[in-house]
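A single protein chain has been removed from this complex, and every other one stays in its place.
Chain nomenclature is as follows: A, B and C, assigned in order of appearance, with residue numbering initiated at 1 for each chain independently.
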Amino acid sequence: MNMSFLQELFNNITQRDALLWRRQGGSATPDHTQLLDACRGLLESDGEASSISLASRALAMYNQLDEAERTRFFEGLADDFAAEPARIDEAYAAYRETRDNPSLQQLFDACEPRRQELFRRLNLASNGTYELVHMREGLLGRLRERPRPDAKELGAIDADFSHLFASWFNRGFLVLKRIDWHTPAAILEKIIRYEAVHEIQDWNDLRRRLDALDRRCFAFFHPAIGDEPLIFVEVALHKGLPQQIQPILAGEHREIDDPEAADTAAFFGISNCQTGLRGISFGNFLIKQVVQELKQELPQLRHFVTLSPVPGFAHWLTECRNDESLPASLRTPLAELDTPDWHLDPGLSERLKTIVKPLAARYLVEEKNARGLPLNPVARFHLGNGAELHRINWLGDISAKGLQQAVGLMVNYLYVLDDIERNHENYIAKATVACSGEVRDLNRRARKMAKGENAK
Amino acid sequence: MNMSFLQELFNNITQRDALLWRRQGGSATPDHTQLLDACRGLLESDGEASSISLASRALAMYNQLDEAERTRFFEGLADDFAAEPARIDEAYAAYRETRDNPSLQQLFDACEPRRQELFRRLNLASNGTYELVHMREGLLGRLRERPRPDAKELGAIDADFSHLFASWFNRGFLVLKRIDWHTPAAILEKIIRYEAVHEIQDWNDLRRRLDALDRRCFAFFHPAIGDEPLIFVEVALHKGLPQQIQPILAGEHREIDDPEAADTAAFFGISNCQTGLRGISFGNFLIKQVVQELKQELPQLRHFVTLSPVPGFAHWLTECRNDESLPASLRTPLAELDTPDWHLDPGLSERLKTIVKPLAARYLVEEKNARGLPLNPVARFHLGNGAELHRINWLGDISAKGLQQAVGLMVNYLYVLDDIERNHENYIAKATVACSGEVRDLNRRARKMAKGENAK
Amino acid sequence: MNMSFLQELFNNITQRDALLWRRQGGSATPDHTQLLDACRGLLESDGEASSISLASRALAMYNQLDEAERTRFFEGLADDFAAEPARIDEAYAAYRETRDNPSLQQLFDACEPRRQELFRRLNLASNGTYELVHMREGLLGRLRERPRPDAKELGAIDADFSHLFASWFNRGFLVLKRIDWHTPAAILEKIIRYEAVHEIQDWNDLRRRLDALDRRCFAFFHPAIGDEPLIFVEVALHKGLPQQIQPILAGEHREIDDPEAADTAAFFGISNCQTGLRGISFGNFLIKQVVQELKQELPQLRHFVTLSPVPGFAHWLTECRNDESLPASLRTPLAELDTPDWHLDPGLSERLKTIVKPLAARYLVEEKNARGLPLNPVARFHLGNGAELHRINWLGDISAKGLQQAVGLMVNYLYVLDDIERNHENYIAKATVACSGEVRDLNRRARKMAKGENAK
Partner (left out) sequence: MNMSFLQELFNNITQRDALLWRRQGGSATPDHTQLLDACRGLLESDGEASSISLASRALAMYNQLDEAERTRFFEGLADDFAAEPARIDEAYAAYRETRDNPSLQQLFDACEPRRQELFRRLNLASNGTYELVHMREGLLGRLRERPRPDAKELGAIDADFSHLFASWFNRGFLVLKRIDWHTPAAILEKIIRYEAVHEIQDWNDLRRRLDALDRRCFAFFHPAIGDEPLIFVEVALHKGLPQQIQPILAGEHREIDDPEAADTAAFFGISNCQTGLRGISFGNFLIKQVVQELKQELPQLRHFVTLSPVPGFAHWLTECRNDESLPASLRTPLAELDTPDWHLDPGLSERLKTIVKPLAARYLVEEKNARGLPLNPVARFHLGNGAELHRINWLGDISAKGLQQAVGLMVNYLYVLDDIERNHENYIAKATVACSGEVRDLNRRARKMAKGENAK
């Protein structure tokens, strides 16, 4: 995406907001106290028709605030839009007495931060849902930057957003749509912008990825936020499991010009689009629904597999190399990774492969985070969905980014429909990593190598 | 609606459910304990993809239960799916200490009845939202039948539904659609079924009401429950304010065959469709959005007015007549209402008109309920929306129902855009009934009549 | 269809026309000379934008004419809108000289009746295509009523319509749509009206036929005439080939509540909708495209078969019985057909079956019209499409109409995809009737019976 384009887009949105504001009779730039007053007014209204214009006005004001004023607005939300302690105390006393459902209900109502009702009412405005998602995005930015204790109060606002969004973006409300060259440009430009795994350069690049007989792309949308995709997945139809991402991205991959000749659907990019929906999970639902769609369209498909990045592996490997306990039998050959463009030297590459692949298996299968789950986030996602860690592909991604973050490796996670449920349960219950014999063998070899044994 | 049609419809739904159930491998009819277990399983799942099938299964089971089992299921929800007292006590203690946002958040979470999370998860199923609305409909039926104290526990379940539905059916998520003869039959049959004010006999009757150049009909829909309208309003375009409903219903009203010749949009029927959404208010939003639509399409329209029934007036009038304090100067002429077919006798009708219209003004303007608001529910609705009580129409509805419930009267409530806000605020703040000079005069006359004075 | 409904519909259309006419400034009722003048004006215009309003006006005038004036209008078209003889003579002379393409082109242009250009220009009006189809319908009515020689001149107008319609309603312009309970009422009411094979009583009846898991209905539409179906076919999914129409029409047929359990798609009604498109053939394309659609949706379907009426068979049989050469061994038993309600007497029915079914086979296979093709029009249609005359069903249609026109028989024509081409070619080239062994046996038996032999 070139900058001027984004710039223009941004100007455009601001233009519209300004226009709205002017048509609604607003003039001077508002500040956070005016906005907080507008929010109070909205809460005091009776929630009916006049509330719509109050909500629109408040959101237009928010969009006019500069960053500093927005911060003050969020602080005001934290301070003045929580709940009434006295009402809580009273409701709790009553509940303690009876422990029955009606008094629980009273207590629940008393405890609900007024922010939640505020957000529900802001949602009355015609673009309300999107604006609130956008507002949370701003809040999350502030949470990241703040020192911990201070962030806690703002964190409560985030909890309110999460609570509502989990309800509003319930999978029952999501709509799956196919994305292709017949999709409106207003949506496609968002696909270009939001692609997070393998950047899309421009419209021609997009066309190469989407508009071929061997490509599919699907996204979840929410009816109330129109053109904004929530998450999307890119798929290449293939004969056999793909090993390398570059041919797919280049669109050189056209031996499968007839989709009915493919036996594999390869998911090569899943991108979340809305920062403001962080923590609301869609990916799992998306993959499974897309598998259903593809099976319906192309009943001959037999394999559903990802071609996934391994972010963090290079970092972990560097730490290994820095670890003094690493046997020399590994340290020496790994040093060759420092050779510039090692991946272009076939002999060197082949030597490295015999060492790095086993270590990658080990990284993916054995290395765990504080919660006892795999350290690698992509692995966590697919294993949690019930997929199997199926194959590690040497030189799977030889882009600068791929080499830098994963020593060029990519991984196939395989979704075997009959095993998903069991894999998922074992993963949840026992953190078991489902993996293929091949990966298990690699891991075993890594164990031997770590002991300095010959890893054959 | 003839019965065989409804019967078939019902069979059809049951058929589909049964088919679903069979395809999902279910066999024997389940009972409430199985369903409660399924609900527990759903809550214990991790809320991701496997939850979809658990949710579908639970809803299919609910649909298989007979009425007695459903009652037991609701009792189980009340007993076993509330909150954990210990967790609440602990969270309250912490909150009491700090009174800060994070501890409030904890307390709020602890107080949320588990039913709410259960309902959110049931909503994962593909028809979940509709099924939950339907489930609440069943619950409301039980609440009506039960003796008070006993109903209280079930009432808490209803509060949970209300809480979620208010969020899910937020106006921001609703979609306004025009209903006409190009609308799918699956929706039109629901319009026939749900019309609550002036019954629609059959498809030919529907066509007369919808498919003419002087008719408009609009409904709110929710994206997740597809073909099911939530509420709809019927409009007739008119020259001047309409006084009588029968010509409109008969579709004889075609002097305005050119919509551009109309100056008035008359709202002659507003029907809520989903019993299971009781208390979630849409009507206000609907009327105002429809006014906007009509103004856009037909800029020459000047008056937006209802032709509304007066349910309860006949009942109130009977009570008046039974009241011993009623002066004989009223009692005697009112006795003529007992004459069969009095409305067909012009002289008699004219005599009654001079007495009954003032009493109707009095009933609408002065008679209040326990909360100090007008006794008449239709008046409450429109006055609450900011409309003006504009005109009382003698022989406005001479159907059996109209004569029986309102002595044949109908009322025009007028929506004057510039006054709506002020009327609404005065009504909310001071219960002021906005009314026209004509209605005020009628009311004054009624006051005199009540004192036995000559009411000229 | 009850009359009042059609009546109202008609009024409605007339209303709209009148409104259009009035808005366009027309006043008094026009006559045929005014219309012919308007047509001349349209032809003299340059065919661009002003022509649109000229065309609209001419069509509105046509709709205002009474039947007698319309007849005169058609006569005027025949007399004054043919071609210019002098121009033809000249062009022919030139063509005769050169015999080349350019002079042929000149001759072709000179011969084109001016009506064709007139119709193309009338088609500029927004509802033009539909109005022209409607106009031809009126013309066809006149052609039927007229004595032969006189009709010939009007017949030329019909040839002009045919020529244009064949081009405009080319299969490449047709759109296949599924008809179901989600189809707009405006279309469904036309399905009710146009069903020609087995009348649809009302909306409830329609719903029974369409809105079940085992039913499908498809229609061809033309983009320029919107809601008007051109032809539609009704399908019931079935296990095995259906024998009787009554259970299908009654919708009692629900053992196949799961469409995926069906192995047969039974086409039980094909109805042409537009009289004004007589002779423009769609049925063939429709059946084959529907077969494709169904195979895509339900790959397990193995048989595509009709359940078709046998109009004319009863008439033919009566003639047989009146034929003196009929052997007594047939005449006597056939006399039992005169017994009232013979089909309700199992013994009698069984006796008749052994005689009538062979005769039906003979009627369908052997009896030919002047062009050497089967006498039965339904047989001609399906055999011409490449289907096989597969089975004759005794008591297949026991409605009054079915008994009266076909002694209760119905026929299954089977579409075997691999045989269609060959059957079709043999039928076209040699008038060969493709039929099953069973039908061949019946025919053989009929031959013996005709000779008075014992037909075992």
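Please note the rule applied: contacts are C-beta pairs under 8 Å (C-beta built on N, C-alpha and C of every residue); 3 or more make two chains touch, one makes a residue touch a chain.
Remember, it's a predicted structure, so these values are computed and weren't measured experimentally.
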Note to self: Quick check: which displayed chains does the absent chain contact?
What the structure shows: A, C
Notebook entry, point to check: Pick from A:H32, A:R115 or A:R208: which residue touches the chain that isn't shown?
Noted result: A:R208
Checklist line | Hidden-chain contact residue, picked from the options C:A156, C:L298 or C:V416 | finding: C:A156
Margin query: On chain C, where is the contact patch with the chain that was removed from view?
Written below: 46-50, 52, 78, 82-83, 85, 88-89, 92, 95-96, 99-102, 104-105, 107-108, 111-113, 120, 123-126, 128-129, 152-153, 155-157, 159, 164, 166-168, 170-173, 175, 223-224, 281, 284-285, 288, 384-386, 420-421, 424, 428
Next item on the list: Spell out, residue by residue, where the missing chain touches chain A.
Entry: 2, 4-5, 8, 12, 15-16, 18-19, 22-23, 181-186, 188, 202-204, 207-208, 211-213, 227, 254, 257-258
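Just so it is clear, only the chains that are shown with their structure count from here on.
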Note to self: Edges wherever two chains touch, nodes for the chains themselves; is that graph a line, a ring, a star, complete, or other here?
What the structure shows: line
Check: Taking each chain's centre as the average of its Cα atoms, which chain lies closest to the overall Cα centroid?
Finding: B
Item checked: Top chain pair, ranked by number of contacting C-beta pairs -> A-B
Next item on the list: Between chain A and chain C, tell me the centre distance in angstrom, where each centre is the average of that chain's C-alpha atoms.
Entry: 57
